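Have a look at this one.
In this view, the complex is presented without one of its protein chains, the others remaining in place.
By written order: A and B. Residues from 1 in each chain.
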Amino acid sequence: MSALTRPWGHLTLAGKIILPLVGLVIALTLLLLLGVATGVIPALVLFGGSLVGANLPIVRFIVAASAILLMTVPTAFVIIYMEMKFIAFINMRLGPNRIGPWGTLQSTIHGFKVLAKEDFTPTGVDVPVFTLAPVVVYLSAVMTLLVLPFAPGLVGVDMNIGLLYFFGIGGLNVVGLLMAGWSSFNKYSLIGGLRAAAQVISYELPLTLGVVGVIMLAGTMSLNQIVLLQAGSFLDWFVFQQPLGFLIFFIAAVAEGNRAPFDLTEADSEIVAGFATEYSGMRFGFFFFAEYVAVFILSGLITVLFFGGWNAPLDLNPLLNWAGLSVNTGLDFGRLGVGLLFLIALGPVVGTLLLALPFWMLRSDWSVLKSLVIGFLLFNLLIMGAVGLYLAISFEAVVGLFWFIAKTYVFVFVFVWMRGTLPRVRIDQLMGFAWKWLLPAALLNLFVTALAVITVDAIR
Amino acid sequence: MSGSLQSYLILSALLFAIGTFGFLARRNAIAMLMSIELMLNAVNLSIVAFGAFIPALRGDAAIIALMVMAVAAAEATVGLAIVIAIYRNSRTPLVDEYDRMRQ
Partner (left out) sequence: MSLPETVPFLGWAWDDLLFLFFAGALLGTGLMVVIGRNIIRSGLWMICCFGALAGLYVLLGAPLIAAAQVLIYIGAISVLVLFAVMLTQSKSGPVGLVFHHQAWAGALAALGIGILVAVVVAGTAWPLAETARTPSPTEELALLLFRDYVLPLEVVSVLLLAAVIGGVFLAKREREPEETIVPAEPARERMPAPAPAVGTRELTP
């Protein structure tokens, strides 16, 4: 036994990871070859293909659900990194700069750290409720993604009560917070949970009432339809017809996501970490993830409702037509025939050499290898840009997705900016602001919008 | 099964019976309020089922269900406020200990 373990112990950590991986890859390759040789795998592929073809709606549903669920993880990573870096910039610090270029992998490493930590259950907690609370909070955030339109045709379900569904499911996270606060068997957790519930319920009223103006203007609660109604230039966005509604909605969204300056639920100077005090390991990770996913979703909803969703700010097509530049989107690679084969075979080599040439000629102290590597990287960048451009020109959804993500991240940035700039409010100020200022303002907005809609209808 | 009105109505009757039992048997005032909510929901289920299966009631049933929900919200607000007010005086949530008037 020791004859086997001793060489294993001499390996470095990387070696310990790579060695089993190599073995696994070899075994999988052998299995694949065997499967192809005996004809099992082609038969399976054919069978699977027929199964997929017959049940297209179900397959589409499963793929979309998995994609949405998986999408939340990198989104949360990106937003966490953004927050660390921007707040560091605001605080005049350097921020994360050790792992990866400019510290970009810091949040990923944080994620792995959280995964590897001990999942501790304190004495006296109500175990099933304690375990389910982070799940409820995370699910209530993720399930709202179902109705969010990302791009033309890229929406989970286009419900005609989409907005109502959004608020209904989004309201479920109060239940998760209360569950966490009560089951933790800790007074700070309980106070944090009660504060969270009071805050979220109070701010749900202005959040919902602020949107009613948009619903009245649009005449529908389907988010997809609301985006379609804002097509055209940026002057058609609802923010110009509903400035007060936007302001109310944005403030209430900040409070709804428990973000600074309304992050009373996790005010560490008053109640330790609020409802999450007793949580550790991945259970805490779920709360953490849910918060950042909620930031993304709320920013996305602001974009959809007030800033035109996936519509471009300016429609460039008339300009291009006027200039006589019509973009030909009908690229047909099959027409190239044998030339395509040559392009695929020779393109990378020639491209790499061509791009490496100037570096090799201009920097005499660089080795050939170094300039080749740089040439290869540049070539890849160029190709990626070209492919992106081609996709953007030929598929409407890609451009739409680009605009949606860009606008959403602007609002994510505003969320982060507010956290870095504004001090936390007091709990009584928080509640008083919701009931004495935001709610009357939302009602005023409602009346003015209704009056305007009726007047415009009467004039027409 | 899911296509017949009777199954929904019987389901609603069973839920109503469960709520009745809870209201009669529980000692905690808040548990009694929860049982009342169950009974209201049972009624709501039967109303929505009527609306789905009887064409003459199609739109009206949904409106009535929404009104029931609004009334239930009002009931829960006032009921819980009363429970909390009583709790503040007698320090117990158990209804059969609210017997100060008897002595």
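Throughout what follows, a contact is a pair of C-beta atoms (placed from the backbone, for glycine too) under 8 Å apart; a residue touches a chain by one contact, two chains touch by 3 or more.
All of these numbers come straight from a predicted model, not from anything done at the bench.
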Remark   = Given A:Ile90, A:Met159 or A:Leu353, the residue that touches the chain left out of view is A:Met159
Key: Of A:Leu11, A:Ala27 or A:Leu51, the one touching the omitted chain in the full complex   = A:Leu51
Ask   = Which one touches the absent chain: A:Met71, A:Leu194, A:Val373 or A:Met431?
value = A:Leu194
Remark   = Logged for chain B, residues touching the omitted partner chain are 1-11, 13-28, 30-31, 33-35, 37-38, 41, 44-45, 48-49, 51-56, 58-60, 62-63, 65-67, 69-78, 80-85, 87-88, 93-94, 96
Request  = Identify the residues of chain A touching the omitted chain, counting contacts across the whole complex.
outcome  = 50-51, 54-55, 58, 126, 129, 159-161, 164-165, 167-169, 171-172, 174-175, 178-179, 182, 190, 194, 197-198, 201, 204, 221
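Here is the rule we go by: only the chains that are shown with their structure count from here on.
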Query = Which integer distance in Å separates the CA centroid of chain A from that of chain B?
reply = 40
